[in-house]
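Removed: one protein chain of the complex. Kept in place: all other protein chains.
Chains: A, B and C, in written order; residue numbering restarts at 1 for each.
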Amino acid sequence: MPKKLNIGLVGYGFMGRTHSNAYRKVNNFFELDYHPVLKAVSGRNAEGVKKFADQWGYESTESDWRKIIDRKDIDAVDICTPNNLHKEIAIAAAQAGKMILCEKPLSMDTKEGEEMVAAIEKAGVANTVWYNYRRAPAVTMAKQLIDEGRLGRIFHYRANFLQDWTINADLPQGGTALWRLDAAAAGSGVTGDLLAHCIDTALWLNGSITTVNAMTETFVKERMHNLTGKMEQVKIDDACTFFCRFGNGSLGLFESTRYARGHKALYTLEVNGEKASLKWDLHDLHRLQWFDHKDEGRLRGWRSIHVSDGDQPYMKNWWVPGLQIGYEHTFIHQVADFLKAIQEGKPCPPTFRDALETQKVCDAVLSSAKEEGSVKKV
Amino acid sequence: MPKKLNIGLVGYGFMGRTHSNAYRKVNNFFELDYHPVLKAVSGRNAEGVKKFADQWGYESTESDWRKIIDRKDIDAVDICTPNNLHKEIAIAAAQAGKMILCEKPLSMDTKEGEEMVAAIEKAGVANTVWYNYRRAPAVTMAKQLIDEGRLGRIFHYRANFLQDWTINADLPQGGTALWRLDAAAAGSGVTGDLLAHCIDTALWLNGSITTVNAMTETFVKERMHNLTGKMEQVKIDDACTFFCRFGNGSLGLFESTRYARGHKALYTLEVNGEKASLKWDLHDLHRLQWFDHKDEGRLRGWRSIHVSDGDQPYMKNWWVPGLQIGYEHTFIHQVADFLKAIQEGKPCPPTFRDALETQKVCDAVLSSAKEEGSVKKV
Amino acid sequence: MPKKLNIGLVGYGFMGRTHSNAYRKVNNFFELDYHPVLKAVSGRNAEGVKKFADQWGYESTESDWRKIIDRKDIDAVDICTPNNLHKEIAIAAAQAGKMILCEKPLSMDTKEGEEMVAAIEKAGVANTVWYNYRRAPAVTMAKQLIDEGRLGRIFHYRANFLQDWTINADLPQGGTALWRLDAAAAGSGVTGDLLAHCIDTALWLNGSITTVNAMTETFVKERMHNLTGKMEQVKIDDACTFFCRFGNGSLGLFESTRYARGHKALYTLEVNGEKASLKWDLHDLHRLQWFDHKDEGRLRGWRSIHVSDGDQPYMKNWWVPGLQIGYEHTFIHQVADFLKAIQEGKPCPPTFRDALETQKVCDAVLSSAKEEGSVKKV
Partner (left out) sequence: MPKKLNIGLVGYGFMGRTHSNAYRKVNNFFELDYHPVLKAVSGRNAEGVKKFADQWGYESTESDWRKIIDRKDIDAVDICTPNNLHKEIAIAAAQAGKMILCEKPLSMDTKEGEEMVAAIEKAGVANTVWYNYRRAPAVTMAKQLIDEGRLGRIFHYRANFLQDWTINADLPQGGTALWRLDAAAAGSGVTGDLLAHCIDTALWLNGSITTVNAMTETFVKERMHNLTGKMEQVKIDDACTFFCRFGNGSLGLFESTRYARGHKALYTLEVNGEKASLKWDLHDLHRLQWFDHKDEGRLRGWRSIHVSDGDQPYMKNWWVPGLQIGYEHTFIHQVADFLKAIQEGKPCPPTFRDALETQKVCDAVLSSAKEEGSVKKV
């Protein structure tokens, strides 16, 4: 008999949808002891939360996240709120002994993150942070290849996350839809929203970052604020670039912006090693580019691997070779791994502690950018 | 209050999974009056069908498809069996007044198909055939562009469906897993399995085919048969190529094989018109290639359109620009359209009658190939 | 001391330029005993031929090709005229004991071609036909790979040559610039102009073709004729498609058209073998796509090989890895091979006899198309 895992979802925006979908599908495709149950969802707008609950089959709704935490029938709290609420909710949930699945970035800054890690580790509850791109099968395969030593010594790691949705200066900031442009709710701009993804993957694939040098820019200096109705200074970073050194001696280069016309969600990463190199691109997430120097000389070339085969990570659970999966499956994989981890009593990375490392890099980046390019230790 | 539509699934193989997934997800993403209910699934292997029912949440199981048809609580029968059973089940279901969703190809041949169409139209039941690739958003957008006249007069239509999974001569034929290699169960080889997809899309995008000239080949002449345990002649077509003329004066070129090393499920189509051209490739199904001659001369080039934006077909129901969907979503779209169609009392193409046209082309192709390349009217 | 090879060029259109460039450059990049000398060029327009001679450094001009053949100081005659003059010039040149380099297609039809081969073989003169694409380094490498047995048994060969330059119905036919649209000068349309290239490469890479089934179409039925000034019937084939069987048991599929909007000179070829497959595309002629089934399973993918390395055909004579060559270099390679062949007393393929095989396939294709799709032996 499957064990039920009762989920309480806090926040029901875009991420609320991706997570709900993951909970609903995971047991159709993965054989697991635990079966998530969509027990409750909370949100301040009663009508909105009701509609969401109906659409996704949540058994109940709450208008205050504290109710979710108080409820005895909730096993795990899933935090999908703007960043400025993560800390309070996570600590309360930990103190109530709930498992926690928290959206990224972990926190507004390192200090908050440290408090959260302290609370959660004290409580000893299962936890994970939704850095979902680790579990794109092509990215997971990249991890396997690196861990197997197939790249040899690593020389370079580069990643960028390019978007273009805020070029229009008439776009306001703040409120439900646009809190990502409001520093009070988001903490930072592309650094926490986009580069955090790149950093999380980088730390996972290539180990620790020791120093960073960064530059940021805010191209549109003022935007109408949805909550105040007035033009207000934009305090987030519209663009952020940094180079860094990794503990393994390799060099890193990262860039993110929301002003790269023509790119919607272009998260790319590339790793150059002594023996081999690999590249990945979120816009075609089912492919991994692979170059292997040990291929016969005249036949060397970048391979475009269609990651849809049963011997590639997660893919035996899906369809047949040649048939691709998409963005939403990265979340399903994380839920599958989380359920397996609690079944086995193991952590499900990235844990809060892992995500804190990403937070530290973000903080160093933002700090370096304040005195443009100054070297900061992580 | 949503209206329930009770589904009875016959067969629970690969297609049983894709359909079940579609029924389970459709109402999370599309606002529709009808909500499918996974009422029953039938299959001859009691253990297998039970496991499948548990995994997908079917309320009950049956060991004989006739039970499904007899049950009063079933509204719609979904036929996922090998091709040689389609006719009997469909006609019985029609006679019982059930709606029918039938896997492709419609039938073993045109004669069977005509009987099925007669029965279903006599019964007046809602019906559709799972030519799912019409509903890849990029393909649906191709349809829009053609219908808007953006390509002008069409000169060329070409499509192919290339796989490589039967190159190994040790692969047996027949039985549950490999019925596609057994002419008695499948009717034909790549013609009915793969070219039928290409033909369905072609008829939809480019209108009727009037004449065909075809060539087929069976590269591996004998394979062990799973049911008899003996080496037996392979009677399906391993590869099929044909050229044709369309009613609109354009030329067509089609090819399919399971012996194209390196291609897993490479279904590509290209349409060349006077004013514009387009291309699509199942291996990257979220992209449409588009060339528009009215672009300024020196800046003309093929555009790679990432079909993930809200103004592109079906995509407002999914995620945000740049985040791709995958293979399974084509089935969800067909269920969404089917539910909407019955809500509005309209047909959901491709209907059995539409699919019969594809069957006629397939028959003409196989007939032409018998006297290599002889011209056959459709 | 280098030996001089005095060239007499007949015709000075587009191909006159590509050949002249090849003669002028070959000794800068290839160490060879023979050095071509641009001795004379002939053409009916005195002013035009003078200008061409000045631009390219020809020592003299003639207004009649017969003069070229009569001159004792000419070693080799290069035929760059419209197709309908090839035979007469080639036979005269052979009888005069000149070496001959003839543009493709060899002749207007097989009968002409046979007369040419008889004459040239009787004369025993060195000869070659300018099917230049064999000598794109990526194509030459494809030949190596096939000859080394790396593809194993071949199942499929497919090629197409797609252009779009005659879609405009106002384009006239005939005369100097547009003789390719005039059947009297060209013999056929895309079959002789474009498919002949595809067939030459196919015969070279995959051996003989035994039977063909073809379809042709002329989309624009009448065009103004430049020579008569009147609207006249277009007698060439605007598009041609055929499938065929090769002597080695593989299936072939060929298509050409000048009505594929968006394609300028898209000559692609693909070969699918038991063990490996390869693809090539003239629009990126410095790349070879390669799929090798013996690559480790999860890492299999199509490699995009940048053919610019010293261990790849012809490339040690050019630049350094990563730096591409272009279209014109295919002609330089052919001149280099021709010079080396005469140095060694060996034939330089494709010889007239080789090119006659292509002519036979073209004739069979055109004949099959007359009774749409009828099977024709080559």
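Basically, contacts are C-beta pairs under 8 Å (C-beta built on N, C-alpha and C of every residue); 3 or more make two chains touch, one makes a residue touch a chain.
Note that this is a predicted model, so its numbers are computed, not measured.
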{"item": "Hidden partner chain, touching residue among A:K275, A:K346 or A:K370", "value": "A:K275"}
{"item": "Residue, one of B:L9, B:A93 or B:M141, that touches the chain absent here", "value": "B:M141"}
{"item": "Sole residue of C:A239, C:L282, C:L356 or C:A369 that reaches the chain not shown, by the stated touch rule", "value": "C:L282"}
{"item": "Touch criterion as defined above, residue of A:L85, A:L171, A:A184 or A:M215 at the omitted chain", "value": "A:M215"}
{"item": "Residues belonging to subunit B that touch the chain removed from view", "value": "141, 288, 290, 292, 295, 297-306, 309, 311-312"}
{"item": "Contacts of subunit C with the absent chain, listed as residue ranges", "value": "14, 18, 20-21, 24-25, 27-28, 55-57, 163, 165, 263-266, 282-287, 306, 308-309, 319-329"}
{"item": "Positions on subunit A where the hidden chain makes contact", "value": "151, 155-156, 158, 162, 164, 167, 211, 213, 215, 217, 219, 239, 241-243, 245, 251, 253, 255, 257, 259-263, 272-277, 291, 293, 300, 302, 368, 372-375"}
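One rule holds for everything that comes next: only the chains that are shown with their structure count from here on.
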{"item": "Touching chain sets, computed without subunit B", "value": "one piece"}
{"item": "Fitting subunit B to subunit C on CA atoms, where both chains share a sequence, rotation angle to nearest 5 degrees", "value": "180"}
{"item": "Distance between chain centroids, defined by C-alpha means - subunit A, subunit B (Å)", "value": "36"}
{"item": "Per-residue overlap in subunit C, given as positions that touch at least 2 other chains", "value": "300, 302"}
